[in-house]
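Structure in structure tokens, see below.
A single protein chain has been removed from this complex, and every other one stays in its place.
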Amino acid sequence: MDFTFDDQQLAFRDAIHKFLMVEAAPEMLREIWETTASGRSAELRAKLADQGLTALSVPEEFGGIGVGDLDWVLVQQELGYFAIPDSLTDSAYLAAHLLNQLPADVTLKREWLPRLAAGKARIAVGHPVNPLVADAALADLLLLWRDDEVHAVTRDQVKLTFNPSIDLSRRLYAVEWSASPATRICPAKLGRTLWADVLDRAALAASAQLLGLAQRMLDLGVDHAAQRKQFGKPVGSFQAVKHHLADVAVKIEFAEPIVHRAACALADNDPQRAVHVSHAKLAAGDAARLAGRKSIQAHGAMGYTWEADLQMYLKRAWALDSAWGDNIFHKSRIDAAVLDQAAAIGPGCTFSSRRA
Amino acid sequence: MDFTFDDQQLAFRDAIHKFLMVEAAPEMLREIWETTASGRSAELRAKLADQGLTALSVPEEFGGIGVGDLDWVLVQQELGYFAIPDSLTDSAYLAAHLLNQLPADVTLKREWLPRLAAGKARIAVGHPVNPLVADAALADLLLLWRDDEVHAVTRDQVKLTFNPSIDLSRRLYAVEWSASPATRICPAKLGRTLWADVLDRAALAASAQLLGLAQRMLDLGVDHAAQRKQFGKPVGSFQAVKHHLADVAVKIEFAEPIVHRAACALADNDPQRAVHVSHAKLAAGDAARLAGRKSIQAHGAMGYTWEADLQMYLKRAWALDSAWGDNIFHKSRIDAAVLDQAAAIGPGCTFSSRRA
Amino acid sequence: MRLDYTERQKQFREEIRSWLAANVPSETLPSFDTEQGFEAHRRWEATLSEGRWSAVTWPREYGGRGCDLIEWLIFEEEYWRAGAPLRVNQNGVFLLAPTLMEYGSDEQKARFLPRMAAGQDIWAQGWSEPGAGSDMAAIRSKAVRDGDHYVINGQKTWSTRAVWADWLFGMFRTDPTSSRHHGLTFILLPLNLPGITIRPIKQLNGLPGFAEIFFDNVRVPVVNRLGDEGAGWSVAMATAGFERGLMLRSPARFQQTARNLVALYQQHRDRVDADPGIREAVLKSWMDAEAYTLATYRTACRLGKGAKIGAEASTNKIFWSELDLLMHETAMRILGPYGELMPEASASPYSDHWLDGFLFAQAGPIYAGTNEIQRNIIAERMLGLPRS
Partner (left out) sequence: MRLDYTERQKQFREEIRSWLAANVPSETLPSFDTEQGFEAHRRWEATLSEGRWSAVTWPREYGGRGCDLIEWLIFEEEYWRAGAPLRVNQNGVFLLAPTLMEYGSDEQKARFLPRMAAGQDIWAQGWSEPGAGSDMAAIRSKAVRDGDHYVINGQKTWSTRAVWADWLFGMFRTDPTSSRHHGLTFILLPLNLPGITIRPIKQLNGLPGFAEIFFDNVRVPVVNRLGDEGAGWSVAMATAGFERGLMLRSPARFQQTARNLVALYQQHRDRVDADPGIREAVLKSWMDAEAYTLATYRTACRLGKGAKIGAEASTNKIFWSELDLLMHETAMRILGPYGELMPEASASPYSDHWLDGFLFAQAGPIYAGTNEIQRNIIAERMLGLPRS
């Protein structure tokens, strides 16, 4: 029983944090999102690759680092904190894992994994739980679901319709394409398992990002409240504002271990991982929603403006809260697990799905 | 459209308030509840009768005043504020109405209504929504449900088992008795309507009492917070305590008109009265629960003691919240009314069940 | 107590309902925070005015119908139920006008009210300043008397509708030696005067719903003063009372949202019931919208009998802003992954524009006095708790 991260994992997280603080400052993100058609920067992607982010899930034999969900989860919190768009996670975490798990067809892995690791390819992932595919327009390859099969198509094989989101960081597309034996890279029987893994891993990533977003919104609220004065003193010295923000800190404090446990469950292929992931998504979503609400309140009228940075994180939190399974989807998985008459719940069952 | 009470109604309410302030002070209630077996005082009942309370629902021909639900509802708020036990309402409001509505059998009315009006009889009412009958041990007569029929039995015809409640003001009994043609005073066909009226009228009374209890708990919280000092100033000058209590004031402010509308609906025999009563019960229960919680918090450790008066009102609020239909019962009636596809809801439908 | 409508009230309802059925635009107007939408809404105000529906509570001489508050509530019920446009001139019609009626000279009323009713002048408000938000008494913008003019210097912010509005009402410090709520004066001024610079502020949805206004030696005739010099605080407080109170957010608006939410839930309940919190929130939405309506009718009846609006205005503000958030958050939970999509996104199977309302609801607990300020007012003025 060791519910802590090792020093290497923490050091990597810290390094990414410092890196993104410089490279993904709000004003830089605004410029990328608002002034480029894709909303993405090849330059930033290259720098992220330099940091090793794109290589994390790629096995060493394909030029990667080959670490797992536990390393990723801390990084995902940072990606959330700095509102890094979907493309990185979808390519370097989801697509990399999906390719890794394909049956022996080494061609596809050899073609794409080294490019992924080097930050030279973007891969979009289309799962039926999402009505649209994120960053499809920029993707070199799309891995798409069709009746539980996995298909791989290149961008010239699809027709895309842009569907704008309130969150400028999101670039969502309706994808029209034709499935054929040539595009199929995995049959339905195995595909079902792989797609379930994609969903859980993606929902875990969203959970961790929501946690990071919650922390960012809390930090912005604290900063604003400590500086802005009304009635001759900082807004943050009023007890009502303090307590709003303290409630957010409590939510984050108790959501984080749930997210970390879910990461461990995925890494261990725990039979209960789906429940743990859904719990993580609900708890992190709750924390992010509360953080958004309370941070707006601590900001006063500034919290309702485009120019305050808060809105960037707020909108991304709202979007991710319903991405990769909305609250209804995840709560129904919790419901089934907890209210099942045979469920082993209560003291002693937290880390063992069956009571010894 | 006149959503106000007339001056006479308000003046009567004020008179009752002043009267109960003297006659039903917490220390007097404690003494009655804690030192007498019945928990009731014949002396207080006589004084209440002097004020006209027991005669309100008795028609003038039987020696009463013969006013209706709108007069009662303001009085019920006062009965709640001063935690007057069930027996008064059950006798003078519920039983009086039930007897009034009986078919021509004037014997029973002539026997009991004048005594009710004079405060010389207590009548208990046993409705199947409650598992137990309040104040049955002290009742001269019990009006009991059996398969929608109304039966009248005297105390010597029943066997009672006391079931203690956390609320010392409540005296609840399991009643064993035998129905016979001799005890039946109303057949099932009419009885069904009468029992439905009893339930709605009782739930309305409980709602109004819950509102009064909420206001009492708020007042106690405000008093305590204004006097008790910590960190060199009154607890009530801290914003957190202020905001707790302000939230209670908001709840009460918006629950009260719902209760008053329900009273009007009963008085008018409005076809939607059941929904309005259920709405009132839920809203008043919410207000009372919040008032209890926040008043405890404003009291600090004192709020958890037997000696602080708060506990008397707190426990009665908890009990009434589930009496005459618990939250599940009343919410299911709201649910049926609102989510019915044919329901007329939205702007313009508040005071007309069908849109013109 | 009688909770039914008179025949006259029923006829009034029929009349406005027929008129709206014939006149409400079939397509939703573009947002009034765009230039095009602003003008479309101004035309709608003119149409309303032609039917004499733009300010029903005003006296007939200024373009109203002399309606009482119950008739106003009936008007609002039919207005929102018909899906009629938002009111671009609500700052003028609902906030400034009652103050003008109370404090304005006959000349001022005749000059401003008919044009306001007709949508010819759209009004913005100028309360807040960079250092005076919740703390409105910290206003520093100056108006210095120079003959029969005031010369205004300073800055206002969070000025709703100011980007395209014609006129501004606001408060300025006329006594430079004064502090807090003394020495302030209530002034009306056209926004096209020399020396005025307007910087739009984009709100959450990217549209400039409010603005900063900079004043550089702006000369305003003294006849544009409302009330006495130095009496601005009490004049403004009357407006703030109305703002928080009855007129700003009529219950019908929330009832219509609740009705739409119930319909949305019913369409999707098979899927949605897996999250039991949604049905709970839908029922609560309906109950609270009814509660707000009942409380407003009660207040209207009391006002009709001569009572004054007191601190209950603060309870209103808290109640409707939290209800509005609850309803829109619940709708977003039902929409799930479609919630984030802009109205122009083609993939969404939902026709209602819940996202706009959701964004707008975020501002509810902040504007017109934050809910924290309202809770202070309730605690201190209604409950009598000591000031900190």
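We just call them A, B and C in the order they show up, numbering each chain from 1.
FYI, contacts are C-beta pairs under 8 Å (C-beta built on N, C-alpha and C of every residue); 3 or more make two chains touch, one makes a residue touch a chain.
Note that the structure is predicted; figures quoted are calculated from it, not measured.
Visitor: For the chain that does not appear here, which of the shown chains does it touch in the whole complex?
Guide: Touched by the chain not displayed, across the whole complex: A, B, C.
Visitor: Just name the one of A:97, A:151 or A:331 that touches the chain not displayed here.
Guide: Touches the omitted chain: A:331.
Visitor: Which of B:27, B:156 or B:307 touches the chain that is not shown?
Guide: B:307
Visitor: Which parts of chain B face the unshown chain closely enough to count as touching?
Guide: Residue positions of chain B that touch the missing chain: 129-132, 161, 163-167, 170, 172, 174, 229-232, 238, 240-241, 289, 293, 296-297, 300-301, 303-307, 311, 314-315, 318-319, 322-323, 326-329, 331-332, 335.
Visitor: Quickly run down the residues of chain A that touch the omitted chain.
Guide: Touch set of chain A with respect to the missing chain: 1-6, 70, 218, 222, 225-226, 233-234, 236-239, 241-243, 245-247, 249-250, 253-255, 257-258, 260-261, 264-265, 268, 279, 282-283, 331, 334-335, 338-339, 341, 345-352, 356.
Visitor: What residue numbers in chain C mark contact with the hidden partner chain?
Guide: Output for chain C: 273, 275-280, 283, 388.
One rule holds in what follows: only the chains that are shown with their structure count from here on.
Visitor: Have a look at A-C versus B-C and report the one with more C-beta pairs in contact.
Guide: B-C
Visitor: Measure off the straight-line distance from the CA centroid of chain A to the CA centroid of chain B, and report it in whole Å.
Guide: Once rounded, the distance between the two centres reads 53 Å.
Visitor: How far is the middle of chain A from the middle of chain C, if each middle is the mean of its Cα atoms, in Å?
Guide: Here chain A and chain C have centroids separated by 39 Å.
Visitor: For chain C, give me the residues that contact two or more of the other chains.
Guide: 372, 375
Visitor: Among the residues of chain B, pick out those that touch two or more other chains and give their numbers.
Guide: In chain B, residues 238-239, 243 touch at least two other chains, as defined above.
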